[in-house]
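Yeah, one chain of the complex is gone here, protein chain that is, but the others are all in their spots.
We call the chains A, B and C, going by the order they appear; numbering starts again at 1 in every chain.
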Amino acid sequence: MITAAVQEREHYLNASYGIKSWLLTKDHKRIGLLYLATITLFFFLGGAFATLIRVEPLTPQGGLVSSETYNKLFTMHGVAMIFFFLIPSIPATLGNFFLPMMIGARDLAFPRINLLSWYLLVVGGLFALFAMLAGGVDTGWTFYTPYSTTYSNSWVIATALGIFVAGFSSILTGLNFIVTIHRMRAPGMTWFRLPLFVWSMYGTSLIQVLGTPVLAVTIVLLFCERVFQIGIFNPALGGDPVLFQHLFWFYSHPAVYIMILPAMGVISELVSTFSRKPVFGYKFVAFSSMAIAVLGFLVWGHHLFVSTQSVYAGMVFSFLSYFVAIPSAIKVFNWTATLYKGSISYATPMLYAFGFIGLFTIGGLTGLFVASLGIDVHVTDTYFVVAHFHYIMVGGTIMAYLGGVHYWWPKMTGRMYPEIWARLSALIIFLGFNLTFFPQFILGYMGMPRRYHVYPPEFQVLHVLSTAGASVLAVGYAMPMVYFIWSLRYGKLAPANPWGATGLEWKTASPPPLQNFDETPVMTHEAYDYSTVIEEVIEVG
Amino acid sequence: MTPHTEHNGQHIDSAGTYILVFLGLIALTVLTTAVAFVDLGDFSVVAALGIAVCKMLLVALFFMHVRHSTKLTRLVLVGALVWLGILIFLTLSDFATRGFTGVPGR
Amino acid sequence: MGRLPLFPEQASTFAPDVDHLLYYLLAVSVFFTVLIFGAIFYFAIRYRRRSDQELPHVQHGGMVLEILWTVIPFGLTMVMFTWGAKIYFDESRPPVDAVQINVVAKQWMWKLQHMEGKREINELHIPLGRAIRLTMTSEDVIHSFFVPAFRTKQDVVPGKYSTTWFQPTKAGKYHLFCAEYCGTKHSGMIGWIYVMEPQDYANWMRGGATGASLADEGAKLFQDLACGNCHKADNSGRCPSLVGVFGSTVKLSSGGTVKADEAYIRESILQPNAKIVFGYQPVMPTFQGLVTEEGVLQLVEYIKSLGAKPAAAEGAH
Partner (left out) sequence: MASEAHHAETLALREQFDTEEQQKDASTLGMWIFLITEIMFFGGLFLAYTVYRSWYPQIFAVASSSLNVYIGAANTVVLLCSSLTMVLAVRAAQLGRQKSIVWFLILTLILGGVFLGVKAYEWNEKFVEHHIPGPSFHFEGIANQGPAQLFFSLYFAMTGLHALHMVIGAGLLITLIFQARKGRFSASYMTPVDVVGLYWHFVDIIWIFLFPLLYLIDRHLGR
């Protein structure tokens, strides 16, 4: 735990001690740190599965593990990473910690529900962990019927219950954020003075609230069909497995926007702070978050192009999928335009922001490939799709998550992280990531199907390249874990505003007092007005 | 009994209004049950859903005070119904157009 | 290791179209990737922070730029959409004269059957230059018939038929993969498509034990299951005559009509009450579980063979 108090001044970390003070806390800041610890555990668990998944294809006949184990590995990698790391990552840690501070509030609207959300994630996580330890689940994170209901004899129900419970954690967090943003903004904090991170949290919460319940009911139906043998999706009784895919993807596509929207919010903050300029086209970036949240619900059918979905529905979904690509393009162009004539610093968070913009561009553009019906028929269910969504989730969300953690680490812990080590790990992650996933685009177009334990020999070279990249990536991810813990004890003491940023969270001490602000701040200037900050930087010198 | 009185900023409807709405709901329930026994062909589904929507509006506007509540609450309610529509009608865009090409599975 | 292949072979009429669409998409992607990466590197170096007190000139935005980078990407994506949709629409309508092959997918093997009766496991021999149409179904979970060299993929869903078609343009031996996760040996459910010159194909076809054609086996099954007791050719039984029914439009008791394709016949065998023919009672028992998927496909071929011939295959007694 955090040992020596940073200064004798009272703040949320030394306000109270002991396990009870953490496990029964109602302080959004402590709950944010609890989430940080929980999802870091699941990140390294998912990462361990990932390394095994990457080592297996070193040889075409795949000698490391049996095919059953391999099927369980990629399933548990998917479940652990998506439901227990990516979806809660930025909203639950950085969102919980900084949303109230950014809008000048003392806490979220419903602190006790916030704590309940964390417990729901932990209980859901324990269900999933139990399933993994007891024997694992081998249906793929998509749980397609009739395999998951009738033919799989692995721990489907335990994992499904875990995801069901964790889903409510996501719903309640979304609910909490929407009410907080609507009802608890400080005086003067109008909608267009909100930081763009808050806009992206609002869009994410909309998706969490509107999408996750449909996954919950889908899991209830899956549970009933598997446990009580009643047939909702059972083809033998006249049910339709494709209906399960519709219900599943109605949530699971907006879920990828739950994962990327918060990352975009973090990047808007980083790009603005480290080029010391307001984000170019503030309103366009803010409204594109809303557009992504809304349009994200109209496009799920592009996961069903070859699943005997009707041709006309395929065309409707393909057409709408191109609509949802436009707001993402607008954001990328606006970030790049923000750099123009800025005062750009190369601090670690900015390196992560550069990495994000580049890799998210590639991820987004390959999204245009799989949205086109002609190409998708060939590349769906191959490594091309695996590469596409890893570019978005790993190249995008995890880069932004690490950038955000580095950016707000001084505010959270009152300590600075070691700059040189941090820049080195950012570079290693960028290189390792590209070496891992770029070859998979080629593999995919060559026709290498995903979720394959053995494969034809002509794909081996690309697989070996990808596994080499994975080992570099693993090193890159291990480094922050080490130096963040190191910084808690030995890191330089952080000033209130180390980066000269303009958010309200930088106007209070590091680490912040229990009630965030000594007195409720009044917002008087535009969202990213750096003229107000420069005097402070000059005084501090 | 004026329709509703001001009471420290809250609109309070009279008990009479609520009873009137309640009787309306009972009447609609009887109506929808009766209509089901009349052969209207495809129109019977539309009638059943139409009556149900009327009952929903009565409960929402009067019993859940949506009449007096903020624009945000109304937006939230309308938004939910729009999303329900997206879920049902976009999925039906697949199920309704299956077999149009005459080729099985397309 | 041989040279490192970057593209799969182009072995079907679809392959060049899909690859041309890919080149277009690649061009657009490389352009924007270079644009964004270049802009980032240039701005990052050109406008690096010289001193801590530096306050850059404030720019809030530019409407013209915003419109430009909304309209242009939208235009490019609409080309992607229409081009892709055209290919998809072509892939969904097999030509009428295509060679018909039935595929039954089972946990972890492909069972393929030619009209002439020849059966193959995980291998498919097809003649060059002819369009090949596959009518597929699964006995257990969802599989997916994927031939990278032909650029075609189609899920095989239990409980219904699904169709894919291709016209090979190059003789050779091409990979067949199962692309939808289907359990333990999902990665073992692979095979080969042999595209042969018409002459070699004819020799191969005569070579093996051909056995009775699919339609004849269907007739035998039609008799074994005593379908003839009700479905009499002269329409005197309690059920509609099946002569010439395939391809016709059937009037239903619910007032609608349906085109009697393979899917309708299969559904009428396994779930007779789903659609009842106008003027008949729902008395037909379900044959779910009494007849295998191959059996249903044979019955469909037999009913197709009835065609216009009035009372050829009585098969009643």
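By our rule, a contact is a pair of C-beta atoms (placed from the backbone, for glycine too) under 8 Å apart; a residue touches a chain by one contact, two chains touch by 3 or more.
Note that this is a predicted model, so its numbers are computed, not measured.
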| item | value |
| --- | --- |
| Displayed partners of the chain not shown (whole complex) | A, B, C |
| Absent-chain contact - pick from A:Gly63, A:Pro187 or A:Pro457 | A:Pro187 |
| Given A:Leu175, A:Val316, A:Met479 or A:Ala496, the one touching the chain that is not displayed | A:Leu175 |
| Touching the absent chain when the full complex is considered, from A:Leu23, A:Ala37, A:Ala134 or A:Ile230 | A:Ile230 |
| Where the unshown chain meets chain C, residue by residue | 254, 270-274, 276, 282-286, 288 |
| Residue ranges of chain A at the interface with the undisplayed chain | 105-111, 171, 175-176, 178-179, 182-184, 187, 209-214, 216-218, 220-221, 224-225, 228-232, 236-240, 243, 246-247, 250, 514-515, 518-520 |
| Positions on chain B where the hidden chain makes contact | 7-10, 12-13, 15, 18-19, 22, 25-26, 29-30, 32-33, 36-40, 44, 48-49, 51-52, 55-56, 59-60, 62-64, 69-70, 72-73, 76-77, 79-81, 83-84, 87-88, 91-92, 95-96 |
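One rule holds in what follows: only the chains that are shown with their structure count from here on.
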| item | value |
| --- | --- |
| Shortest chain-hopping distance from chain B out to chain C | 1 |
| Selected pair, greater C-beta contact count between A-B and A-C | A-C |
| CA centroid of chain B to CA centroid of chain C, Å | 42 |
| Distance from chain B to chain A - Cα centre to Cα centre, in angstrom | 37 |
| Numbers and ranges of chain B residues touching at least 2 other chains | 99, 101, 105-106 |
| Where chain C touches two or more other chains, by residue | 92, 154, 157, 160, 162 |
| In the complex with chain B, residue positions of chain A that touch it | 182, 210, 214, 242-243, 246, 250, 297-298, 300-301, 304, 308-313, 316-317 |
| Contact footprint of chain A on chain C as seen in their complex | 1-2, 4-8, 17-18, 21-22, 25, 28-29, 32-33, 36-37, 39-40, 43-44, 47-50, 52-62, 65-66, 69-70, 73-74, 77-78, 80-81, 83-89, 91-92, 107, 140-142, 144, 146, 148-149, 151-155, 157-160, 162, 175, 177-188, 190, 271, 274, 288 |
| Parts of chain B lying in touch with chain A, wherever the complex brings them together | 72, 79-80, 83, 86-87, 90-91, 93-95, 97-101, 105-106 |
